[in-house]
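Excluded from the complex is one protein chain; the other protein chains are retained at their positions.
So that you can tell them apart, the chains are marked A and B in the order they are listed, and the count of residues begins at 1 in each.
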Amino acid sequence: MNTVNYLGLLRLLAPETVLTITGLIVLFFDAGVMRRQSIPRRQQVAAFLLSAGAMLAIGWSRHYSLADPNSTSMLVIDPLTQLMKQVILFLTIFTALVSLESKFTPHVGEYFALLALATLGMMFLVSSVDLLMLFVSLELTSLSLYILTAFQKDKLESSEAALKYFLLGGVSAAFLLFGMSWVYGLTGETNLIRIAGQLRDRATDPVLLAAMVMMLIGLGFKIAAAPFHLWAPDVYQGAPTPSAALIASGSKVAGFFVLARMTLAGLAGAEGSGVWNGFAPGWVPVLAVLAVLSMTLGNLAAIAQTRVKRLLAYSAIAHAGYMLPALMAHNTMGTIALLYYVTTYALTMVGAFGVVAVVEQQTGSDAYDAFTGLSRRSPALAVCLLVFLLSLAGLPPFAGFFAKFYVFTAAASASTRSLGLLWLVILALAMSVVSLYYYLQLLKQAFAVDPPAGAKIIRPLPATLFTLVFLALLVLLLGALPHLLVNKLQAALVVSGL
Amino acid sequence: MSTEQHPYIFLAVFLAVAVVFPLIPIALAWLWAQTFSPAKPGPDKNSTYECGLVSRGEVWIRFRPEYYLYAILFLVFDVETIFLLPFAVAFLKLPVGACVAMMGFLLLLLEGLLWAWQKGVLHWK
Partner (left out) sequence: MPALNHYLVLAAILFSLGLTAALTRRNAIMVLIGIELMLNAANLNFIAFWRFRPNPDEMVGIMFVLFSIAIAAAEAAIGLALIISLYRHYRTTDLDQVDALKG
């Protein structure tokens, strides 16, 4: 029986504790004090409380002491996890500010409290290094996100999207748990580091490979990689736009980080190989299949879309495909590239969804037609949209360019053998060109086409506009000076040893 | 074969008697029904017996949504007891920190209940 130092644990988990208490305060403050106020007022107060709590958590997460790095612990606290938690908390703050624009629910307190709980799940997900902790925090995130998707109760699509999300998510969670049970049975461990120690000798055990594939199915669902992407378009379209923004950003960051932890730390020694003409069973070829399917399917399906939220969903699937080769490169450079990609991608996605939220609130639609002549109706919004979409497309002055650049160079230089992962990089480059077409299609609608007669000027709230401009500037800054983030990631990665 | 050698033999005897005893009257009743009153179903005989009144409406009725809210709330709080049971079993050996942590858990549960109460979910309309 090992003794636990509860006070020390509480100090290590101070950011999480702060966020939990923030969620409860938001819930009860809204239900008690703010009950008789108007809904916009309640939204403002709740968003302010949540942002203040998240800022406090960010501040606290900077002052931590390294946890005792013995391999028996369930959670790991190191510079890298703290950095990723800060990213997730910032994404939550942006989501909360974007939420001010939409009026979709009278249950304001519950909405913001659930945002806090979903964020809490993601933070634990980033820290967890044990199968049990990983499963519990994954479910905390997922369950909160299901409810956030269903929040617009008067809209049929919202309920439908939530139920589809829930049913597919439930099946994938069951796969994950079943895979975990086999890994536990075969190794007798639930700690990822010690599982890796056990795995080295028998990496080609077929039962083990089956268990691994099952776990990858569970996590592949979380990052919306094809063929486990079926929920993504429906959820992005049906969910209230701010909820969709969190699903597309924070959940993505946490999902990719935990996938990296699972494969790089937990399944180290069972990589197999994904180089051309040299496949060997392991997790790399599995991820290669996911990457190829995601890239092609996401990009080709995105061309046919007529609604912006669905377009963003298919492009999200494609981006998941671009990110996977960085993981398969299986080296420090690949990990840095992955984390840089997913961070900048999440910031861009929150911004893009913010623009959609404003347009949708004021025109009642997210179809391409609603964006016609946006540059005339709201120049600031149109410029923000331009920045976000071009960054998603991966054009040079924006953060998306360096993200793709790092990932592709990491993947291309990963293997010393001839070709290596180059075949994947070539496919990804070709698909990036395809993606340019549909992003420009939307931008043409916003910039080149005249607004229809009688189209109203679109006026975002000051707070939303500030958030969007800030995000656009951030995307530009990270595009111009990528080493700001890369150096931080590198320093953190060296200490943590992932 | 005595009760000395097989102390549990009387259990088997009891079981046999317990099965056979109710079967005898059921078999007798079935034989009686076969011989003296064969089944003759008709619309009057098949109708639901409502103390002599004519029955109305469907058997499959809808429950009010409050019923489901109660059921869902019950489900959640009911299953949390699986954490309380190990806590109770190990209570005497636990350090103070574990007890405080458990109190935190209970407090969260209580908060959930308070929230449901405050939302009026517990109020049967």
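Note that contacts are C-beta pairs under 8 Å (C-beta built on N, C-alpha and C of every residue); 3 or more make two chains touch, one makes a residue touch a chain.
Computed from a prediction, not measured in an experiment: that's the story for all the values here.
Asks: In the full complex, which of A:78, A:234, A:271 or A:360 touches the chain missing from this view?
Replies: Looking across A:78, A:234, A:271 or A:360, the contact with the absent chain belongs to A:234.
Asks: Any idea which of A:166, A:221, A:257 or A:283 touches the chain not displayed?
Replies: Residue touching the chain left out of view: A:166.
Asks: Considering the whole complex, which of A:182, A:405 or A:447 touches the chain not shown?
Replies: Only one listed residue reaches the unshown chain, and that is A:182.
Asks: Among B:54, B:75 or B:92, choose the residue that contacts the chain missing from this document, as touch is defined above.
Replies: Residue touching the chain left out of view: B:75.
Asks: Considering the entire assembly, which residues of subunit B contact the chain that has been omitted?
Replies: 65, 68, 71-72, 75-76, 78-80, 82-83, 86
Asks: Mind listing the subunit A residues that contact the chain we can't see here?
Replies: 131-132, 135-136, 139, 143, 146-147, 150, 153, 156-157, 159-164, 166-167, 170-171, 173-175, 177-178, 180-182, 184-185, 188-190, 233-234, 237-238, 304-305, 307, 310
Assume only the chains that are shown with their structure count from here on.
Asks: Across the complex, what residues on subunit A touch subunit B?
Replies: 3-7, 24, 27-28, 31-32
Asks: Quick check: in the complex, which residue numbers of subunit B touch subunit A?
Replies: Of all residues in subunit B, those touching subunit A are 95, 97-98, 100-101, 111, 115, 118-119.
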